[in-house]
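For chain A:
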Amino acid sequence: MTNEEGKTAILSATDVRKWYGGFHALDGVSFTINEGEFVSIIGPNGAGKTTLINVLTGLVAPNTGTVVFKGRDISGIGPEKLSRMGMARSFQLVNVFPNFSVLEFLMVAVVSRLGKGTRLFSSLLRDKQITDGAMEVAHLFGLDAKKDMLAKNLPQGDKKMLDVASAFALHPEVILLDEPTSGVSTSDKNKIMETLVSASKQIGIKSILQVEHDMDLVFSYSDRVIALQAGKILADSTPALIEQDEEVVCTVMGKKECFKIFSSLQNKER
Partner candidate 1 sequence: MGKTRREFVKLVGGAAVGAGMLLAGRGKAQAQAKPAKGVPSGPVRIGAMPGLSGVIAVPGTAAWRTTQMWAEEVNAAGGILGRKVELSMEEETTAKDCVERFRKLTLETKCDVIVGLMSTGNGLAVGPLAEELGQLWLAWDATTQKGVVETMPRTKFSFRSTDNEAEAIGGAILTAKFFPNIKTVVGINNDYSYGRDCWDAYQAVLKHFNPNVKFVDALWPKLGETDFTSHIAALKKANADLIMTSFWSGDVPILMKQATAAGLFKRSKACFTTGGGAHYTLKKEFTPEGIILGYNSFYFKWTDTWPLLTKFVNAYYAKYKEYPVYETDHAYFVLQAYKEAVEKCYSILGRWPTKEEVGKVLSGIQVPSLSGFRGYREDNLMSCNFFMGLTSHKNPYDFVTINQMEVLTPVQIMKPFAGAKLYDWIKGWKS
Partner candidate 2 sequence: METILNILFSGVFHASTLFLVAAGLQVVFGVQKVFNLACGTFYGLGAYFGITVVKCLVEHNFPKALFIVPLIAAGLALGLVVGPIIERGLMKFVYDRDETFQLLLTFGLVMMLEDVIKFIWGTSPQSMGGIDMVYGQLNVLGATVPVYNLVVILCSLIIAGLISWLLMNTRFGRIIRATADKREMGEALGINMKVVYLKVFTLGTVLGTLGGALVVPAGAAVSEMGMDLIVLAFAVVVIGGLGSMKGAFVGALIVGVLKSLAISTYPEMEMLTIYIIVIAVLVIKPQGLFGGSRV
Partner candidate 3 sequence: MKNRQEIARLKSLKLPLVIVIGLVLLCVPLFAGQFFSYLMLTFFAYAITVIGFNLLFGYAGLLSFGHALFMAVGAYTAAFLTSTFALPYMELILVAAVIVSAILAALIGALCVRYIKIYFAMLTLAFGMLFYTFLLKFYYLTGGDEGMRVLRPYLLGIDFSGTPKMQFLAGTYYIYAFVILAILTFVMWKIVSSPFGLCLKAIRDNPEKAEYLGVSVKKYRWYAFVISAAYAAVGGALLAPAVGQVDPGLTYWTQSGTLVFMSLLGGFDYFFGPLIGGIVYILLQNSVMSLTSYWRFIFGAILVFVVIVAPGGIAGVIGSLVKRRERRD
């Protein structure tokens, strides 16, 4: 499991292809995520990012290729089993239990982590392990003051946080975040990323894989960046190198933005 660089691979995709009719959402994607890495996936709309996440989390089975998590092929295994193997995800669009309070919401994840879901007759609220587990995560994400509020009544940003927090409450080894900061004001984005990083350290999450649009965030927090375009990997490298790669930046950010960045660079060089 240890590769040549002395890192331990935890999740790897080999030549994954997924097509819907004639449309190739993923067209031969291969990469490996190692323990301890924070990897960001970038790419323009329709590049196949969400399909990739769906394949990696076992929701969608690839047409060809394999996805291996902790040494086991997980293609099409389904989210429930995967979550018990140690992989969790959050969603691009807010995905909560609308009628649950924050605490109850997190308790669902804790119950499932502790494997107590089939306890029919034990009291939920008297189980300190469960309530404490939920409170701990609520605290990490700054939701403890709102723990009795119903999810549907939370402000948009908190809903998003709650969704992410519930994934963290599973104490996964790998977590996949689908645009954790989308729909959040720019000023809050950095705060969220800080929270994510510190929470993952506290909980002991080994690797984070995120889809993100905000390039500043990508470049400042990731260890590695994978750029997708039209279902293929365009580049897979460190943020520093990607930042310089005109083709990648132009593809991901669009011509106009790209021109701004690179023209200024070129001007400087001159």
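On the choice of candidates, all candidates are chains of the complex that A comes from, given by their letters.
Definition applied: a contact is a pair of C-beta atoms (placed from the backbone, for glycine too) under 8 Å apart; a residue touches a chain by one contact, two chains touch by 3 or more; residues count from 1.
Because the structure is predicted, anything quoted here is derived from the model rather than measured.
Engineer: For chain A, which of 1, 2 or 3 is the touching one in this complex?
Structural biologist: It is candidate 3 that touches chain A.
Engineer: Which positions of chain A touch candidate 3 when the two form their complex?
Structural biologist: Interface residues on the chain A side: 57, 78-80, 83-84, 88-89, 91, 95-100, 104, 107-109, 111-113, 116-125, 127, 130, 148, 163, 166-167, 170.
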